[in-house]
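Missing here is one protein chain; the remaining ones are kept as they sit in the complex.
Entry: chain A
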Amino acid sequence: MSILKKLPSKARLEQVKKLSSEIFGSTWNPNNIRNGSKILRAPLKGPELVNYYGVNDSMPTFQDFKKWFPELKLVDPREAYRVKMVEDRKKRNKGAPKKKKE
């Protein structure tokens, strides 16, 4: 019934697989030898890793606005509070120690 009288030999089938991998650009590695091609095939991880802590240019920060519009005299309330607390601590002699002079 079928067109094939008998199955092609094993060597012949291997030849077909080799040809197909050549045509479709995949690596021909019948014995599963460790040739390190998976290292070259993998996409680079670096660009994604670098952006883990956010992209600096993605949006401006409060500091940027202060620099761009000095005439507005913008004050960051959180920073002002921190500075006030530092001053208060200094008044009670609880501030950070003086830097050592050379």
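In this text, a contact is a pair of C-beta atoms (placed from the backbone, for glycine too) under 8 Å apart; a residue touches a chain by one contact, two chains touch by 3 or more; residues count from 1.
We adopt the following convention: contacts and distances are computed from a predicted model.
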item	value
Per UniProt record, name of the chain withheld from view ["Exosome complex component RRP46", "37S ribosomal protein MRP2, mitochondrial", "Rab proteins geranylgeranyltransferase" or "tRNA (adenine(58)-N(1))-methyltransferase catalytic subunit TRMT61A"]	"37S ribosomal protein MRP2, mitochondrial"
Contacting the left-out chain in the complete assembly, out of A:46, A:77 or A:97	A:46
Residue of A:12, A:34, A:73 or A:98 touching the missing chain in the full complex	A:34
In chain A, positions touching the absent partner	33-37, 39-40, 44-47, 49-50, 52-56, 58-59, 61, 63
